[in-house]
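With one protein chain removed, the remaining protein chains of the complex are shown where they sit.
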């Protein structure tokens, strides 16, 4: 870096900048933001505005074919609020989100700890298998899982059926909502754990061995080491991966819609993502679909509010 | 597969041509005396039902008639609604002619998605066109969507199993129900039908004189709770519980795999199924494909397999669901003249004959004889004659899109309270119909 010799005036200018720290007044940050802001305005801004407006309109297929869309105020939202199906979907989505995200996190944590406890070869084996699962495109992965859970020729039923006393031959996993969402949960966990495991493992590798060993010599139990040394170190990682899992699992769409293709499209099998798609693409009620979308946006903000707030606070302090 | 490749190549070529043309021609569209000369148009076909030979025929004939290029794009049934919804209103990108599910016709015609083709109808076949399909494509007496092909369903059964049990082909619906129930064993459905398979299940409603929806004044009302509908739904629920081993949630099954002998067990999983006519190509004795030993082919065997039309309550044929497609010109298309030219080709005697020869019920019933005189043709024609369509309500596509009937029959099949469910779904369906 020292190979570049700056001319004297340049150097002087830099010195000035150093002393005065006039960063605030430079337009640089705004220039840097322009590309992102522009692409966001184009790609997300218009749809977001359209969606917000549409959620206050009666907007069906006739409107799509050119009829004027009358404003109906909060009618769409009111009819959602009074629709038991909608609340069924919301509750189901929240439960699915919580269960799936926490299972993902728990397994991810365990695998990360396991990675630190085994030798290099074993660790690499585990990491490569996780990496392969992570790399599977969702549509391809779903196809395989549907094939695994196939009622007649699926390996899962075949293997379970071999256990003495278990009668699983022809068991239709996708026939009732409980086992349907169980399968969905297994699949989503399978897909999401690699990210969590790698991130947490990355966090764990930053905890120094020496400290842990020293603590051990001082008589700290495994549990104490975990809760007083390891956990505080990786808490930020856990917070962020948990938040991401919550957001992703709340709006899971492709997995559910593909399972529905193989199982049932009935309302009991809907989560928010498929519910919106069914309202919009299926029933051509774009006003309602937009209202649900805005609701989901608000719900997600509410779920992540704690994190967003602490992020903004931390930001102010730094 | 070849078809896809051909379509791809053609599509690319046509896209290039189109890009070149759209800048120069600037056709005004409408029926206002434009010329079909040299118009390049796009036709959307749903799924793979139209065979390659027919597609090639359309392209060649269109080229000969107008000098323009016909591009055929195949759209999957599953995602078609979203694509039609976005593309049809968009003049710059709309397909010019589209095949749509016949049951969706009312929805799109009512919002003005299609061009009025009433003046063409006499030339295209007039009264000879299959009327139930013409009706769903009409608004206020004007024709917008016309029939493309029909393919109603009939039964396939295992003669060997039926004979062993001493059963003969039933003549009434009640007899059918009883027979297939008696043929069920722990490993074999007497009648394999998915519990959510509403397109077939509604035949029991129709057979009992019920309707899915009726027009009350100028509003459509769902009528699952009507006395006749209730009779049919109850019968179907009993039939499903007593005769089928399929999951209650199965809705779009491929039942013919169940009537063939299973290689592992040497026995079929169903004694009877109901399926579209072309399923017969997949039914028969299984053997290794001489061309590729890793695959199996089915060869129809008259000693083992048979067909019959679902019988009505008092004998005759039951009014089954009239499967099939309609065809229409996008109102937003700039190539109205070319599109009309294409319709003339589709409804020409040659093309109608081709449809029949390929096992698709021709829109013009004068050409039904092209289906042949074998048992499959006979069963198709007989079942179609008494077939029935879903209500011509503007919101029907929404009902299908929301999967309400699948849901309803799924719950009924799972043993739910029929009366309560009917009332609940009547309310839900009526909300979408108008």
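In order of appearance the chains are A and B, and numbering begins at 1 in each one.
Everything below uses one rule, namely that a residue touches a chain if its C-beta (ideal position, glycine included) is under 8 Å from a C-beta of that chain, and two chains touch if they have at least 3 such contacts.
Note that in this section contacts and distances are computed from a predicted model.
Between the names "Sulphur transport domain-containing protein", "Sodium:proton antiporter", "Fe-S cluster assembly protein SufD" or "Sugar ABC transporter permease", the one given in UniProt for the chain missing from this structure view is "Sugar ABC transporter permease".
Between the chain not shown and the residues A:71, A:87 or A:147, the one that touches is A:147. The residue touching the chain not shown here, chosen from A:131, A:166 or A:231, is A:131. When the full complex is taken into account, the listed residue touching the unshown chain is A:202, out of A:166, A:202 or A:231. Among A:40, A:182 or A:231, only A:40 touches the chain left out of the display.
Interface residues of subunit B facing the missing partner chain: 1-2, 4-5, 7-8, 11-12, 15, 47-48, 73-79, 82-83, 85-87, 90, 92-93, 254, 256-257, 262-265, 282, 288, 292, 294-296. As for the chain not pictured, it touches subunit A at residues 1-2, 4-6, 10-11, 14, 17-18, 23-24, 26, 28-30, 32-33, 35-37, 39-40, 42-44, 46-48, 50-51, 54, 64, 111, 114-115, 117-119, 122-123, 125-141, 143-145, 147-148, 152-153, 155, 158, 190, 193, 198-203, 205-208, 210-211, 213-214, 216-217, 233-234, 236-237, 239-240, 247, 251, 253-254, 272-274, 276-277, 279-281, 286, 289-290, 292-293, 296-297, 300-301, 304, 308, 311-312, 315-316, 318.
FYI, only the chains that are shown with their structure count from here on.
Distance from the subunit A centre to the subunit B centre is 40 Å, each centre being the mean of its Cα atoms.
Interface residues of subunit A facing subunit B in the complex, by the touch rule stated above, are 61-62, 64-67, 151, 170, 172, 174-176, 261, 263-268, 278-279, 281-285. Only residues 78, 81-82, 85, 88-89, 107-108, 110-113, 196, 245, 247-251, 397-403, 406-407, 410-411, 432 of subunit B touch subunit A when the two sit together in their complex.
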